[in-house]
Each structure stands twice: as structure tokens, then as C-alpha cells.
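Of the protein chains in this complex, all but one are displayed in their positions.
Entry: chain A
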Amino acid sequence: MAGVDRRTVFKGAGGAAALGLSAVALRYGFNTPDQKQDPSTLVAKDRSAQDKTLVFSNWPEYIDEDDGKYVSTLTQFERETGISVRYTPDVNDNNEFFAKVKNQLGSGTSSKRDLFALTDWMAARMIQVGWIQKLDAAKVPNLHANIIDSLKSPAWDPKRQYSAPWQSGLTGIAYNKAKVGEIKSFEELLTRKDLKGRISLLTEMRDTMGFLVMIGGGDPENFSDDEWQAAIDLLKKTRSDGQVRSFSGNEYVQDLASGNILACEAWSGDIANAGDENLVWVPPEEGIMIWADNMLVPNLATHQDNAEKWINYYYEPEVAAKLAAYNSYICPVKGAQAAMEKVDPDQVDNELIFPTDKTLSQTHRFMALDEATMRTYEGDYADVTGA
């Protein structure tokens, strides 16, 4: 080994070893596993009887609260059953919550929750990969007896074996009537000159694209790739024309009230809860997108029995009416309208809580997507919303 001293050899060997180790670590250390599970093998021993608790994760500001003499539906449930409920409003966003529980549910361990509420498409996704436990139909008779027809059999859970809607809602158009004339259709929203740069659309791909597919004459529940492409092109054009100011989540309500935007795509309950009489929500002529947030029992939940008691309780018409009177979202329970007479007579004819059959006949859902299509569509949508 002429000209090469021992030190250099050691250094070289050390470097090579470090490189090799790094390569091995990179190759095998960070792969993500297949997250599919078999729910029938992931049933925890039910501790409901000895441990009277229930852990429920829900969206913020989605349940009535005790206020002076008013007893909330949750407190009433605790009194009637003796179960203490750990209600956490920690679902802010479907994707975010998915990320929160992915590592546990994907690896077949407990998410430490007995129940959570997610929007249709995410509920469908979780059921599809086997993260959700079947409900015992005998323990939730109210659910099957009282659920309204329009929510009875979604394509992803036709018999409601896995899920129970908490609340449902409509996506349509809202405008500020103090600043702009009536808007009737979604197409108007996207083309009217006086709205240029003063509208916002929702970041939720399924809501917005549902409308764009409908404008092109397609059916959001069953459309082709060509129809999707046409809808994306239309959105792209609308955006490059400068019609759309932003794509937003819930924050559009403030922008609408302050006049930064004149009109927008909006969720019914948000506008009802805003308490600003200038803000009007209208169903677009093309049709309305409907969605629901669904209660789901995850794998290895230890208090499924209590969760089923909870679901059954919220499908009692009177309880449902109380909750709906607070939330102003669509009540998923039959008979709640009659019960509302006693709870809050002013709300009996509130179409946002009890939409008429005519309104419901115009509603559409977004079709279920497999993982690969979902990624393509979300990618197409993100390219337009954030180019």
C-alpha cells in the first residue's frame, strides 16, 4: 500500500460504512406500511358495564351546552345513563383528523377513542380500509327506525351498519344582500361581471367540484373522467379570469360579512349561525350538494356499548330537535320536526333544519373515489386552487 497511510484507509472505510448505513436506513427505515386492517380481528373487550365512560371526538361548536336553566342534551344523557362522556371537539378538518389517528388505526392499535364524527367521504375511506367497527343493530333501534330517508342508504354504507349521521348540511351559495343583487345559480356566481374578484369557493374538493360537474351537465354521483376534466378546465378558466378571490374553509363568513367578498360557496349552517341578516343562503338552480358528518366506532374501542347507547339516544326525536335547534344544521331524525313544536316553535319551519322534500330531491352527493382516483382528483384540484 504505497503512498496510502493507515489513517487514510480508516477514514475511507469509515466514510464508506457511513454511506452504506445511510443507504440501508433510507431504504428500509422509513417505508410506510400498508394500513389496511381487518375489523373483525380488532374487537376489544367491551368495558362499558364496569367503566361507565365514553370518549367522543367531534367538530367544534357542534353540540348544545348547559346554559343557566337550560340542560344540554349531553348532560341529560349523562343523568339518564350514568355514563360520563369525555366530549372533545378535536376534529377541525377531515384530513387533519385522519393524520391524527392514522398511525394507531393503520397499525391495528387503539386510537383511545370510542366514537368520532367524520364527513361522508372520509367515513367511507375509513370503513373501506377496515378501521371501523360494525354497530350492533339491535342496540341502535332508533337509528334504523328514525333516520330520514335521504340519509338512509349512502353508497358506502347502504344499510348504515357502520355509521350514524350526527348532523347533515347543504352546500350552496351565500351572498351579502346589502351589497349585491340576487344570485340564483352557481354559473352566475362564476361568470357575473359585478362579482369579479369578489367571490370565494370552498377548499373542500367534493363540494366545489360537485357544482362544476353539474354546470357541465354531469351528475356528481356518477361522472366520467371527461366530465371531470371539463369541470377542472372550467374552474381553471374561472380562476385565471380573476373571478375567484380565494379558496377558503370556514373563514369565508367573516369575509362575506365585512364585504371583502360579495358572494361565495357556503355551508347552510354557517350562514344561519352567523346572525347577520344581510347574509342569505340560497340553493343554486343546478342542484345542491348534501353531506353528513357520521359517528363511527373505531377498531379496539373499549366502550362500544356506551357509544351505541349514545347513538340511540341522539336518534330520539326530542333530543334530536334540541340539538338541531342549537346547530341549525339538517336534523337526520324523523319525527324531530314534530318534537320541535315543544322545543322551539320558531324553528319548526326552518328549512335549513328541516328541508322540504322538494329541496331534498335536488340534492346530490359526490361519488365515492378509490385511493388512486382520489389522489389524482385532489391533485388536479390543488393545482387549480394553488397555482
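Assume contacts are C-beta pairs under 8 Å (C-beta built on N, C-alpha and C of every residue); 3 or more make two chains touch, one makes a residue touch a chain; residues count from 1.
Following the convention adopted for this analysis, contacts and distances are computed from a predicted model.
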{"item": "Hidden chain of the complex, named as in its UniProt record, picked from \"ABC transporter permease\", \"Putative circularly permuted ATP-grasp superfamily protein\", \"Cation acetate symporter\" or \"Anti-anti-sigma factor\"", "value": "\"ABC transporter permease\""}
{"item": "Residue among A:L135, A:L151, A:I215 or A:V244 that touches the chain left out of view", "value": "A:V244"}
{"item": "Which of A:V129, A:V180, A:L234 or A:V280 contacts the chain that the document leaves out", "value": "A:V129"}
{"item": "Omitted-chain contact residue, chosen from A:G68, A:P158, A:P345 or A:G386", "value": "A:G386"}
{"item": "Absent-chain interface as seen on chain A, which is shown", "value": "22, 25-36, 95-96, 99, 102, 106, 125, 129, 197-198, 203, 205, 239, 242, 244-247, 254-255, 258-260, 371-372, 375, 378-379, 382-387"}
